[in-house]
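Before any comments, here is the structure.
What you see is the complex with one protein chain gone and the rest in place.
Now for subunit A:
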Amino acid sequence: MTRIDIGAEEDFPLEEGVYIGHEKTGGEPIAVFRTDEGIYALNDRCTHGNYSLSEGWVEDGTVECPKHASSFCLANGKVLNLPATEDAPTHTVEVVDGRVLLTPQF
């Protein structure tokens, strides 16, 4: 699996999602979220429908899909409420020397 440099840490605003397109991930688009607790990566597409989790509401270690308000745990991708019923796939992401490194798990 390839580790990809997707930018400097400061390019990832706190409590917001950043969209990483398929041309970078080599597969599905990925949403990367930085919070005070850490940095997390989930498949960008909500498991309920065609909507981008990177545009979601980040709070308390979760992201809420803006479309129909299903929430997912940032740490493990677990779906927390309907209408989505499937967990969001997670990916490995870390900050090394101020750079954000993403390892997609496709």
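Side notes on the structure shown:
Here is the rule we go by: a residue touches a chain if its C-beta (ideal position, glycine included) is under 8 Å from a C-beta of that chain, and two chains touch if they have at least 3 such contacts; residues count from 1.
The definition used in the following text is that contacts and distances are computed from a predicted model.
Among the names given as "ABC transporter permease", "Molybdopterin synthase catalytic subunit", "Na+/proline symporter" or "NADPH-dependent 2,4-dienoyl-CoA reductase/sulfur reductase-like enzyme", UniProt records the absent chain under the name "NADPH-dependent 2,4-dienoyl-CoA reductase/sulfur reductase-like enzyme".
Only one of the listed residues, A:I4, A:I39, A:A69 or A:V95, touches the absent chain: A:A69. One chain is missing from the display, and on subunit A it is touched by residues 15, 49, 55, 57, 64, 66-69, 82-83, 85-86.
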